[in-house]
Structure formats: structure tokens, C-alpha cells
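One structure, as C-alpha cells, below. Some questions next.
Missing here is one protein chain; the remaining ones are kept as they sit in the complex.
Chain IDs A, B and C follow the sequence of writing; residue 1 opens each chain.
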Amino acid sequence: MKLLVFAASHRPESFNRKLAAAAANYIRSKSVDVDFAEYAEFDMPLFKDNHEKPEATFTFAKRASAADGIIISSPEYNWSYPGSLKNIIDWTSRINPNPIKAKTVLLMSASTGARGGILGIDHLKTPFEALQTHLFNRVFPLGNCQQAFDENNTLIPKQRDMLHSILDDYVTFTGKLSNI
Amino acid sequence: MKLLVFAASHRPESFNRKLAAAAANYIRSKSVDVDFAEYAEFDMPLFKDNHEKPEATFTFAKRASAADGIIISSPEYNWSYPGSLKNIIDWTSRINPNPIKAKTVLLMSASTGARGGILGIDHLKTPFEALQTHLFNRVFPLGNCQQAFDENNTLIPKQRDMLHSILDDYVTFTGKLSNI
Amino acid sequence: MKLLVFAASHRPESFNRKLAAAAANYIRSKSVDVDFAEYAEFDMPLFKDNHEKPEATFTFAKRASAADGIIISSPEYNWSYPGSLKNIIDWTSRINPNPIKAKTVLLMSASTGARGGILGIDHLKTPFEALQTHLFNRVFPLGNCQQAFDENNTLIPKQRDMLHSILDDYVTFTGKLSNI
Partner (left out) sequence: MKLLVFAASHRPESFNRKLAAAAANYIRSKSVDVDFAEYAEFDMPLFKDNHEKPEATFTFAKRASAADGIIISSPEYNWSYPGSLKNIIDWTSRINPNPIKAKTVLLMSASTGARGGILGIDHLKTPFEALQTHLFNRVFPLGNCQQAFDENNTLIPKQRDMLHSILDDYVTFTGKLSNI
């Protein structure tokens, strides 16, 4: 099994990147193949439906297509998902056949606020439904994230155990669905 | 009263642009001042929270700020709003004070499908709520839009009457709220 | 001006009822007429579209109709609004003319969780949009509500100031819109 993992944030010190890295490390330890991407690798100009697809569209499509599932840790902006992340989805949706159809998707969000980015996660589900991915039945909204990592960027035990439990189940879920 | 009107589409022959133009023409005929913008005027690079705001952010902010309300006709992509439109909102939200706070907002959508882009409209409300605009209590989802305009790009009577009724009420709504 | 205020909970000790009561007390002190309802007054059997409207439908409709706006404090159940509250809306929507059209609506939610019921609030907006109410541009999601009231059921200062600021603006908003 192979999983594509990335954070929808450009800052190196981003909490979402730390969360994505924590997830990647754990599933690697379970002998799952991980393709960890930097968000900048998927930078695309604004979608314009009368323009040609930029190269990064195919970069994203190939890496997503080569994986059985996609784990995204995304910040919430203005009670919804980042425009830049939807921009990736908008370009990708113009590739035929749909490169992410039937891939599993696990959504996470780190936020310094109490809500853990739950509204961003809720909105982000819909375009992934439109593209017929299999959304995992649990999500990981990490609130007050500035208190959730220790000085080694390791999640504190309570949050870590929750994350590992979700990842274990997500890997099982992806294994079951990887051929349909 | 002044209203900023634009379509969230780059194509000149876009049905959303036709719908935005139809709305602009009608409210102009009611002696409302209209600032009609081309979407390209608001093109911004992808939002990165460690980068400086691009010039177009201030262009949008100034024009929105000078208006009492904003009318947007937006396509629906992948059951939600365009990433490029949210990108404008994400940059704008970093301006202090919030330039669109308490502006009224009317959302429209033209779609060749039967649903008229209602899911895109539904999602788009949320970031505008986050930025404390006053969303008008009616929306205009125009389905099967390829059959809704005649050869002069004029809306057919049934749709036109509905649009005019919504615009009349929206202008009244904006007039009531323009000072709070 | 008159406002209908209620909590969508049947328990006398409900935090949502305490929050609704706190809102009612404050706006009364601002010389606004308050109609405070107990949720049980709006108990209706399950909506069945081939049955006659129950008496409580008309009770709700009359009281909502006599008010300029409606303040609801609703718990979140299963990441959305309570079925019983939507049941009231479903029955009400069969009354012609629509008794809540153009009323203003302020949504609040008390929750012992960190998110303050924000998903319930987000979902609840949509049926009120369908019925063409004017949703106020701010909401009041009160998280960790068990720590937000003192022994006299008074909100602690930080939360109280936020609530009062929202209510002041909501009353102004309702005043502006009360005749359209």
C-alpha cells in the first residue's frame, strides 16, 4: 500500500505540516509506503477553464494516482478550506479519466483555535465527494495545536494515541478498498 | 448607493459574466451606481501566509470598500465554489480592518446543469459569514443557463422577472443596511 | 421592537436555556419587548405531509409572526441541528403565507465541547435561508459552556461582553430591517 501525504500550507514551521509529518512517520512505521509531498510541489496558477493545464496538475495527478489513498492536513481559512487547495482540485477535475476516483481520503486539520478547523474539514469533503473518492469515516481536527506538540515536534500522548488509532483504521479501510 | 458586480469566471463568453452583466444593467436602470469588474482585475497569486499581499488584494479591497454591497455570479466547480474566488477572500481577510465587513452580498450562479450551482452558492456563503458581511436572504441559481439567454444575451422573460424581483429587494435591503 | 427568544432544549437546567435567558434579560434591559418561549410550547408531532397541521404549528407561527426577529439557542446533536427543531420548521413551512419571511434570526449554541456547536449552527442556517429570513451576520457558539456561567447563572465577563456586543448589533440590524 502507498499513501500520498501532504499539508495544505506553505510555511515550513506550519502546524499542519507537523501534523502531516507525524501521520507519515507513524504509517511508515507500519510498513506502509509513504509519498510525502511539500505543498509547493503542487503550486498551480489560478484555474482558468480556457487555459491549458499547468505541469503541476499532472505532477499531482500522477502522485495521487500512484497512491491508494491521500492524507491531507489543511488549515481552515475563513471557516472553509484554502482557495489554493481547491485550485488543485479544480485543475485535477479536468483530467480525464479522473485520477483520484476511488482513492481513499483522510482529512486532518491543525488550528490554534478551539474548533480544530472542523468547518474547513466539513467543506473540503464535498469536492472530494464530487470526484468520487472514498472519504474515511473519521477525521482529525486538532484544536489548540500550539499546545499539542512537544519540543521535538512530537504529538503529546493523548492526541498521539487518537491519531494512531485513526491511522490504523484508515490503513485497514484503504486496504479493503484498494481494488475497487 | 454603489454596488460592485462581477462574475467569478475568466471567459468572456461565460454565462456567469452574462448573468452579472444582466444584473448590472438592471440596477443601473434603477439609478444605482454600478462598479462592474472583470474577474482578471482580481487575479492574485496563490495565498501564502508568509508572503506579502499582492497589489490586486488592495484593488479588490478598495473597490469592495467603496461599495455598499457586492453581487457575485460564480460558477460551481466540483460541487463547491471556485478556488480562485476563495483565494481572493483568503488574501482579503488579511487586511485590517476588514474591508468587506457589513457589506451586503447577493450570490448568483449560472450552470448548464439542472441544479443551477446551488451547492457552490451554499458553500460560498460560509466565508462571507466569517467576514461578517450581510448575506441577502435570496439567491439566484440559474440552471440550464444555455437556454436562459436569447441571441441578444437577454434573459428570457421568466428568469428575467425573477432576477429583477430579487434585485429590487436586494437594493432595498442594501439601502436599509448601508450605514451599519 | 419585539423579539421571540427560545432554547431548542426541553431540560429546565439546559445550558442553552440559560444562554437564551441571558440574551432575553439583556435585550429587555435595552427596552426591547421579549417573548420568551419554553421549547415545550412548540412541541409538534412528527411532520407528515398528508396530515393536518397540529395546533402548535399555529402557536409558533403566531408568535414568530408577531415578532420582528427570532433568537434561538440550540444544542448541536450529531454535528447538526436537533431533529425536533427542524420538525418545527418543516410544519411551519406549510403555512401560507410564510409567517417567518423577512424576520431576522440570530443563532446561538451552548456546548460543553470546545467547538461551541458551530456545525449545528452552520446547518441550521440553511432552512432559515430557504424560508427567506434575514440571518444576522454574527453567531454565538459558546464552547465549554459548563465553565461559562457562575453560580447565579450569569455569564462570566468575557463571554458576557461578547454576547452583549452581538445583541446590540443584532437589535440595530433588526431595527433597520423591520419593515421590509
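In this section, a residue touches a chain if its C-beta (ideal position, glycine included) is under 8 Å from a C-beta of that chain, and two chains touch if they have at least 3 such contacts.
As the structure is a computational prediction, the values presented were derived from the model and not from experiment.
Enquirer: With the missing chain put back, one of A:R28, A:K53, A:R94 or A:R138 would touch it. Which one?
Expert: A:R138
Enquirer: Of C:L85, C:C145 or C:V171, which one is in contact with the hidden chain?
Expert: Looking across C:L85, C:C145 or C:V171, the contact with the absent chain belongs to C:L85.
Enquirer: Please output the residues of chain A touching the missing chain, sorted low to high.
Expert: Touching the missing chain: residues 102, 122, 125-126, 129, 132-135, 137-139, 169, 172-173, 176-177, 180.
Enquirer: Residues of chain C in contact with the chain that isn't shown?
Expert: Contact residues on chain C toward the absent chain are 9-11, 43-44, 46-51, 77-90, 93, 119, 123, 126-127, 129-131.
Enquirer: Mind pulling the chain B residues that touch the left-out chain?
Expert: That gives, for chain B, the contact residues 114-116, 118-119, 122, 143-144.
What we mean here is this: only the chains that are shown with their structure count from here on.
Enquirer: So which chain ends up in the middle if you average the CA atoms?
Expert: Smallest centre-to-centre distance to the global C-alpha mean: chain B.
Enquirer: What is the distance in Å between the mean C-alpha positions of chain A and chain B?
Expert: 30
Enquirer: What residues in chain A touch two or more of the other chains?
Expert: 119 - these are the residues of chain A that touch more than one other chain.
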